[in-house]
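Here's the structure we're looking at; comments come further down.
Just one protein chain is left out here, and the rest sit where they should.
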Amino acid sequence: MTHKVAILGASGYTGAELVRLISQHPTIEIAALSAERKAGMTMAQVFPHLRHLELPVLCKIGEIDFTGIDLCFCALPHKTSQEVIAALPQDLKIVDLSADFRLRDPDEYEKWYGNPHAALAQQKEAVYGLSEFYREEIKSARLVAGTGCNAATGQFALRPLIASAVIDLDDIILDLKCAVSGAGRSLKENLLHAELSEGYHGYAVGGTHRHLGEFDQEFSKIAGRPVKVQFTPHLVPANRGILATVYVKGDAQTIHQTLATAYADEPFIELLPFGEAPSTRHIRGSNFCHIGVAADRIEGRTIVIAALDNLTKGSSGQALQNANLMLGEEETTGLMMAPLFP
Amino acid sequence: MTHKVAILGASGYTGAELVRLISQHPTIEIAALSAERKAGMTMAQVFPHLRHLELPVLCKIGEIDFTGIDLCFCALPHKTSQEVIAALPQDLKIVDLSADFRLRDPDEYEKWYGNPHAALAQQKEAVYGLSEFYREEIKSARLVAGTGCNAATGQFALRPLIASAVIDLDDIILDLKCAVSGAGRSLKENLLHAELSEGYHGYAVGGTHRHLGEFDQEFSKIAGRPVKVQFTPHLVPANRGILATVYVKGDAQTIHQTLATAYADEPFIELLPFGEAPSTRHIRGSNFCHIGVAADRIEGRTIVIAALDNLTKGSSGQALQNANLMLGEEETTGLMMAPLFP
Amino acid sequence: MTHKVAILGASGYTGAELVRLISQHPTIEIAALSAERKAGMTMAQVFPHLRHLELPVLCKIGEIDFTGIDLCFCALPHKTSQEVIAALPQDLKIVDLSADFRLRDPDEYEKWYGNPHAALAQQKEAVYGLSEFYREEIKSARLVAGTGCNAATGQFALRPLIASAVIDLDDIILDLKCAVSGAGRSLKENLLHAELSEGYHGYAVGGTHRHLGEFDQEFSKIAGRPVKVQFTPHLVPANRGILATVYVKGDAQTIHQTLATAYADEPFIELLPFGEAPSTRHIRGSNFCHIGVAADRIEGRTIVIAALDNLTKGSSGQALQNANLMLGEEETTGLMMAPLFP
Partner (left out) sequence: MTHKVAILGASGYTGAELVRLISQHPTIEIAALSAERKAGMTMAQVFPHLRHLELPVLCKIGEIDFTGIDLCFCALPHKTSQEVIAALPQDLKIVDLSADFRLRDPDEYEKWYGNPHAALAQQKEAVYGLSEFYREEIKSARLVAGTGCNAATGQFALRPLIASAVIDLDDIILDLKCAVSGAGRSLKENLLHAELSEGYHGYAVGGTHRHLGEFDQEFSKIAGRPVKVQFTPHLVPANRGILATVYVKGDAQTIHQTLATAYADEPFIELLPFGEAPSTRHIRGSNFCHIGVAADRIEGRTIVIAALDNLTKGSSGQALQNANLMLGEEETTGLMMAPLFP
């Protein structure tokens, strides 16, 4: 049985990544692709790497007939997404890739995003889309909110450790290194090749990055009390990849064993042998997350490093994984491709 | 029905690329992987990006039992390959990725490679592995010689034009831009990141590159008389991709139409609309070749540009395409994945 | 004696490069820096790499008092430059880095740039700024038009060969590979890191690049009859550098000797030993141009390759070289820094 899907916001990187992944999916068919400013164009014109595919012409959202659409991916900008989703049929299954439905508390949403939420009804029913930890809720959800790519990486490293209380909850430092595609296809001076290539820097330094809202929500929920992590992202000259170096206080062997147990049956989470460190080059273009654990020379200090592809496992791959769950498909369908190296 | 294959030389880039591609192939199973100097190691140790796969441990060639192996990929260094293949069972189907069996004339082989051929019996039966042009021969071949990656790119741009005599055969210039993975995983100073990144240069300037042997052989055969092209490769700071800018004398519209006719039914060759130029970023990691044609401002001059991924369509993807033909599978099986962009 | 200069358009890459170079010049002092949209900001805010320098605050052009300014660099966008220069004091020495005054024939200007020239009086007196070939005229010029960066590279390879008629004038092909900073700090999708990195492509294919106007003008003037070259630029994933691979018909040894003679006393032009090919990595950040010559295997065909840094020798370095000439300084002052490698 084939499921028909629509992709809203198909002219951005996460939209294109969804098309790439779904093109290999045996039972999902793309029935509609929207892109407001590029309506009327073909995907081959917007993304020449997809020119071999037979795809619907890009249209405006208002032109889509959602009858017969089984699921809709929203790869729209933050804030736009909530407005669009509020107006979509209320029985349509939706996987949202934006930040709009990630935070359960509307006040937290407003604090981090600067505006009151415009789709409170939908916000209430949204399920947080970190598949490995919300699998059952996602299966029966109507609206799933894809996690932030940085937030996903940090959570894969930390959730089992917080849940089992094997680390000091008050002294967690996440130093992230992010590739540039996470910033999307937007025209900003600091995303130009001439600016980024051969240079790297920290940004949102001091705890101002919006993904902290997700960390706070999720970690506090798991711990049953407020947990605040210190989180500093850095932009590095690469296109895909997030590497989260997490500094925690706790016994390294215990931490490794805790992660081993938590992820023993997870198809996409690969825990490396103790002492090995992952690299973004080894997960590029795939839905895998590699995690490594090492003991520091200072007793009681442990380094946990997690790596994933921000566009795949961090965004569109996760979205397809969730769609599989919502549509009753095998969770891994269309997602087992090997990473591209070199 | 499942076909069992062996991959000899699995610790190089083309070997790893074969594993990546075959991991998604529904009817091919990897039964053996060899790597002389890394025998005893797992692929996960040599190529951590493949750690999610269940694969045989690396072994020495001499340890492989070829009974029950349906086809063998040889991803060995030049010269080693002919020695190994001479000693393999003589009824074993082989796809060779080295340069050893590409040239039909042993004298030409010696001229370009500097040593007498050591497997003349096998050399006689080898079929040139450019799938789109030797499809029928490949189906019934025992030994297929994969083409050079640069040679493949140039031929996709030029073969139909030479066959139909729509260009001046005595004035063909190929200016190629190659990414670094084409040089393999060898330890050479000029392949270091610090040397290559942020710089580019021509090499083998003046017509000394070995792939000229293939161009001479194939183009002269098609034309029915000697054809010698001028060919200058350049190394650019990227990991995957070959871009061949071909300068020819002939009418641009006729040339575009000739290519359109020749490639109308080819699943992997995408001819762009007249006047558009392809980019390596749009074929990365895929088995597609994009070709563009434009008229120069000087009457009677035409530019043809072809782009492909040297490790996929230029090497391991082509090898799998040929294996599909030799094993009676659909030619495109396991090869229709979309390119990875960005 | 110190010369005071102004730099108009200091917020672009060529403006910043001028500041970098002049900061090491013993007798030139920056008296004013303009940037219309960033007026009021410091250079440290716009270009943090220059924060160690004491520099004037950015202002609007209208705020500059040109009394006491000995020379003005115009690093403004095309078209804006001519309007600004028409309104500047008519006895002010000017080095213009834009394309506005390069073409001697106003009709040619309009053909390539699409608008009638708005400063015909100034256009008449402008001297073409290729220092090595217009040295004497530049010394006494009031207004010097900096050459295009691609145009400079091609001319260094070809001018002496055309002048001495050692090549076929009707069959010259320039295949250029340009780094991205040549496109400036403008917000265009195709200049984003995620778009450019790991990919390369031809553009302005077919003879539509504006620098052809310069090639036509200069080569025809030298030859004393119309000369039209074929010119195809390619964008490669690097920040600085132009590599021009020039395919000519003529004897390679004669060509090498002709260039050796022509450039024997030039401080910035380095002719490599016969058969060697230059690389952009070896001229980065410097005012040098490296040229190599090799014979093709096809008799009578020669490859000439020239490499320079588009922002230095191709633009701001050349501009300072010309300013030195105009101000009576040693031509090489402040320009002999070694390239940055790796």
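In order of appearance the chains are A, B and C, and numbering begins at 1 in each one.
The rule we apply is simple: a contact is a pair of C-beta atoms (placed from the backbone, for glycine too) under 8 Å apart; a residue touches a chain by one contact, two chains touch by 3 or more.
Just so you know, these numbers come straight off a predicted model, no measurement behind them.
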Among the chains you can see, which ones touch the chain that has been omitted? A, B, C
Give the residue, chosen from C:Glu36, C:Asp251 or C:Glu270, that touches the chain omitted from the document. C:Glu270
Decide which residue listed in B:Glu198, B:Asp296, B:Asp309 or B:Glu329 touches the omitted chain of the complex. B:Glu198
Where the complex has a chain not shown, which of A:Lys177, A:His256 or A:Lys313 is the residue touching it? A:Lys177
On subunit A, where is the contact patch with the chain that was removed from view? 171, 173, 175, 177, 194-203, 205-208, 212, 228, 230, 232, 234, 236-241, 243, 245, 247, 275, 277-282, 284, 292, 294-298, 301, 303, 305, 307, 341-342
Interface with the undisplayed chain - residues on subunit B: 13, 180-181, 183, 185, 187-189, 191-198, 237-239
Take the complete complex as the reference. Which residues in subunit C touch the chain that isn't displayed? 13, 16, 19-20, 23-24, 47-53, 181, 197-198, 239-240, 270, 272, 278-279, 281-286, 288, 290, 311, 336-342
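One rule holds for everything that comes next: only the chains that are shown with their structure count from here on.
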Among line, ring, star, complete and other, which one matches the pattern of chain touches? complete
Distance between subunit A and subunit C based on Cα centroids, please, to the nearest Å. 45
On a C-alpha centroid basis, what's the spacing between subunit A and subunit B, in Å? 36
Between subunit B and subunit C, what's the gap in Å when you average each chain's C-alpha atoms? 39
Per-residue multi-chain contacts in subunit B, two or more chains: 197-198, 239-240, 278-279, 281-282, 284, 341-342
